[in-house]
Every structure is written in structure tokens, then in C-alpha cells.
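As C-alpha cells, the structure follows; a few thoughts come after it.
All protein chains of the complex are present and in place, except for one that has been dropped.
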Amino acid sequence: MNSTWSRFNITSIVLGFAFLYLPIVLLIVFSFNESKLVTVWGGFSTKWYVSLFHNQGLMDATWVTARVGVISATVATVLGTLAAITLTRYTRFRGRVLFSGMVFAPLVMPEVITGLSLLLLFVAVGLDRGFFTVTLAHITFTMCFVAVVVQSRLVSFDRSLEEAAMDLGAPPVKTFFQITLPVILPAIISGWMLAFTLSLDDLVIASFSSGPGATTLPMKIYSQVRLGVTPEINAACTILIAVVAIGVIIASIANKRREIQRQLDEQAAQRG
Amino acid sequence: MTDIAATAAPSTQTPTLPARLAKGFVNRLVIIIPYLWLLFFFLIPFIIVFKISLSQTAISMPPYTPVLDFSDGISGFLAGFRELNFDNYTWLTQDALYFNAYVTSLIIAGISTMLTLIVGYPIAYGMARAPATIRPTLLMLVILPFWTSFLIRVYAWIGILKPEGLLNQLLMSLHIISQPLVILNTYTAIFIGIVYSYLPFMVLPLYSSLEKMDYSLVEAAEDLGCPPIGAFWKITFPLSLPGVVAGCLLVFIPAVGEFVIPDLLGGSQTLMIGKTLWNEFFSNRDWPVSSAVAVILLLVLTIPIMFFQQAQAKAQEQGR
Partner (left out) sequence: MKSLGSIRRDFAPWNDPNAKPYIQFDKVTKKFGEFTAVNNLSLTIFEREFFALLGASGCGKSTLLRMLAGFEEPTAGRILLDGQDLRGIPPYKRPVNMMFQSYALFPHMTVEKNIAFGLKQEGMPGPDIEKRVAEMLKLVKLEQFAKRKPHQLSGGQRQRVALARSVAKRPKVLLLDEPLGALDKKLREETQFELMDLQQELGLTFVVVTHDQEEAMTMADRIAIMDKGEVMQVATPAEIYEAPTSRFVAHFVGNVNMFEGKVAEHTANATRITGATGAEIVVDNGGKAAAGSDIVFAIRPEKIKVSSKKPADAVNALEGEVYDVAYLGDMTVYHIKLDDGQIVRASALNASRVTEDPLTWNDRAWVSFRPDAGVVLTR
């Protein structure tokens, strides 16, 4: 296999990753710029981070975003897991085609359409737009992503585990909670994390479904970006990137360690 | 709605036990809760969009008429129903702005998809041929930007592309150019933005189909006298087609309706339908017209979305 890891392959990967990461790295670097001009280096400074924490609007938006993210990701994880079970376990029921359509379509649906349609729904049923409607909108579009993540785990799930549990006397519901759920839990957790970051990230759907008093962080950043690029926004972005990156890196290191431990265990077991 | 659950039955290939044993309450809830949620928050909104696209703009709240409700009884509802018409669609066809926006969006999305494929394929190929030990790390590095905010990633390019930005500073200090290039607020900037933002969506499906491929097939082709380039086009590329199709659809469909990238990188001179819809809604407050724009955009995307669903269903079948 190593012989095929050619110079061409290495070059394309290096260039590809440079393309992916350089803009983010530059953004982070210029968040520490002394100068008010984002693109001219004027020396190292952390003053933009200080001013960030005195920006009450930004702080409020962060708090709104965090609450929307946690609530919507949690509800979406429950709904998405149920949808994934429906998709993998119930292969024949009336309306299944419609159901799988409704799960997969939001994955590629342009956000402007989803956002507009949800807004019109909220208006039609007379819901006041605000924190609650943003949360509902985020549950709806993130649950489909959770469903896809959990479904791919369920497809490879060894059904004989459930049969064994039932054979040993556990009724179906008990089997689900004692066997199925613990085994697919890692997929459910990554589903939650995905839903949370998608919610954290969303500008378009939030802009449609939100109202006064429920400005999310992306909405706030967007309105400031439209006024011009400032190091303060760079600083805000850097913090957001750092939070997500640290979360992802910790999760993957933990995963990696578990995996290594598992491999060591298996090797030890084979030796007897 | 109860008949959805009542007819729940296991497939003949894999007769599922839980489905049969507890035909009752729990099973119905498992199906019904997400089903109703999606019906109410995904499907019904589209019907409302369609209905409003047939209404007239009004200076009121909500800003359209008629407002269909039953406050005047059935007759009031029916009277309102007769007021619906296709005027907004006629309006869309008469103003070349909308037609141009649709066509430009499709062309931009198409070109960007091809560019993303060209950029993404070598990366995915290199990853799939990397030593097995570093592949998970490479995979994580591709996914990581996806976890950081889309808005932030687009924003990062403004500082690079603007006339006094980092790219022009670099090129001028290297004496490659003497005048700053105008990239920001052009279609070029939109292409760069889309390729950059959607690259992981292209690389991941490509990687998974290339990684599954048995490399001895290529060796067999070369053993039978096929030169490496020929082996690539005759063996590797055809076998990676499912990944190519999935990746292209994952990039193309959302790119057509993209708003953030044309808005931030394309400036006011560029025209894309997502931005048109946004402006129609937020600036002009014309809900019926923006609904009509959305309905047509959805119709335009129906075919690629159906392709995408079929690809998904197929992948799901093979996973079994």
C-alpha cells in the first residue's frame, strides 16, 4: 500500500489542507492584531478580546445561541433517533416513502426555503417569533442530520444481540433500553454534537424564524460583518472556533484512546 | 394517521421481531412522533408557502391577503379561497430579473460543483491511498472545518480577497501583479467561496467510495498492460462514480439556493436566487412574491433532490 502513497498524493493532500485551513489560520492571526485594519499587521495585542467581553449585545446573543443549541439538539436527538429506528426497523408501512423523503430532503434543502416556510407556518398558527420559534426551527432541520447519523449505526447493528436478550427473557421494551440503546449510544452522542454545532452555526433559518429579543450569535456577527470587517469579529470567531475545535479534539482523542485500549485488549486476549 | 402504525410490518427479507411482537402502543409512538413532527414542521409549511404564493401583498400583518381562516365560517374560507390566483407567477415571468437569477444560480452552482469535484478528487484519492494508520487523522482534518461556523469560514475570505487584502498584498509584494486584482464582489469570489465551503461535502463521499475500492483491481489492470492513467480512467474513476454523484448532489443542490456566500462575497452586482428571495422578503417585505420564488426554486430542485434520495435509499439498501 505504501508504494501507492506517491508524491502526487502527498502534494494534493498538502495543498488541499492548506486551502482548507489557511483562511481560518489567517483569521485567527489577525484577531491578535494591534491595528484596527484587519489586513495590515500592527503588532500583537489581545485588546479585541477585552473589548469583546464588554460588548453586551454580543454576550446576550451568545447566551441565546447556547440555550437554543442545547435545547434544540436534545429534542432533535430524541426525534432523530426515533426517525432512524423507524427508517431501519419498519420497512413497510403506509407513508414510508413520504417519511424517508421528509427525513432526507432537509439535508440538501436550500436554507432560504426551509427558513421561509417555517416562518410562514409560525405566522399562520399565530406563534410569536422569538426564542421558542428559533428552537422549533432548529429541532426540525437538525433532527434529520441526527437521523442519518444514528441510522447508519443501526444498519450495522447486530440484530442477534436483541434476539439474544429476548431469548434470555427480556421483553422488547426492556431489550431496547438495556441492549440497543447502550450499544448505539456513541452514535446518538455524535448526533447530538452535530445537531448542536449546526444550531450554533445557523444564520439563515434563524434569521427567518427569530424575532426581536432573540438574536443569535451568527445573526449578530452577520449584521456586524455587513458593516465591515473588524478585528473584534475576528476575535469572536476565534473564540467560537476554539470552543468547537477543543470539543471535537477532546472527543476524538478520547475516542482514539478507547480504540487503542480496545486493540491492546484484543491482542492480549488472542495471546490468551 | 393511525393506519400508518397499524400497517407497520417487518420486511420479508428480515422479519423483525419487535415489529411483530409489540404491535401496540410503543411501536406506533416510535413512528408517529417523528412522522407528525416532520409533517407539521416540514411538509405543511410548504403547503402554506404555496398558498401564500397565490395571495396578494397587503399593508397589514401578516402582509398578504386573503388570510385563510375559519373565523367567518366555511363561506368566508371559500370566499377567500376564490381570491387566490397565479398573478405572482405571471409577475415572475414578466420581470427578467427573476429568470436571470434562476439561470445564473444554476450555472454558478453547476460550475462550482465541477470545480469542487476537480479540487476534491485528488484530495480524496490521496487520502484513500494514504497509509491506513494516518487515514483516520486525515479524515478528521477534513471534517474539522465542517464543525466550525459556515459564516466564519466565508467571512475569513473577505479579508483575503478584498482589494487591499492579503492575497493582493502577497501577489504585489512578489511583483506578480502591479495593480490589485478585483476579486471580492465578483462571481470569482462566489466560486472560491462555494468550493471552499462545500469541499468537505465532496471529499467525504468520494473518500468513502475510493477507500472501499480494492486496489488490486488497478494492479490487475496494470498487470494486463494498462498504463496508470488508463487504469485510473477505466477502473478507479468508474468505480468511484457513486461517490462522485453523491458529492456533486450534496454540493449542487444547496449551492443553487445559497445566500450567505453571494451576499458576503458576491456584493450587490451579482445575482443569485437565494439572495433575491432574501431581499424580496426582508427588504421589500413582499411575502407572496418571495413565496412564489421559493416554490419555483423548489420545483427546479425537485429532480436533483429526487436523485439524491434515490442515492440515499440505494446506499441504505447496500448497508443492510
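In this document, chain identifiers A and B correspond to the written order of the chains, with residue numbering beginning at 1 in each.
As a working rule, a residue touches a chain if its C-beta (ideal position, glycine included) is under 8 Å from a C-beta of that chain, and two chains touch if they have at least 3 such contacts.
Note that the structure is a prediction, hence the values are computed from the model and not measured.
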{"item": "Per the touch definition above, residue among A:G126, A:G169 or A:G228 touching the missing chain", "value": "A:G169"}
{"item": "Footprint left on chain A by the chain that the document does not show", "value": "158, 160-161, 163-171, 174, 179, 182-183, 262, 265-266, 268-270, 272"}
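One rule holds in what follows: only the chains that are shown with their structure count from here on.
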{"item": "Between chain B and chain A, distance of the C-alpha-averaged centres to the nearest whole Å", "value": "16"}
{"item": "Chain B residues within the chain A interface of the complex", "value": "3-5, 7-11, 14, 16-19, 21-22, 26-27, 30-31, 33-35, 37-46, 48-49, 52, 62, 119-120, 122-123, 125-127, 129-132, 136, 138, 140-142, 144-145, 147-153, 155-160, 162, 164-166, 169, 196, 199-200, 203, 215, 249-250, 253-254, 256-260, 264, 274, 277-278, 281-282, 287, 290-291, 294, 297-298, 301, 304-305, 308-309, 312-313, 316, 319-320"}
{"item": "Sites on chain A touched by chain B in the complex", "value": "1-2, 4-6, 8-10, 12-13, 16-17, 19-21, 23-24, 26-27, 30, 38-39, 79-80, 82-83, 85-87, 89-95, 98-113, 116-118, 120-121, 123-124, 136-137, 139-140, 143, 147, 151-152, 155-156, 159, 162-163, 166, 171-173, 175-176, 197, 200-201, 203-204, 207-208, 218, 221-222, 225, 229, 233, 237, 240-241, 244-245, 248, 252, 256"}
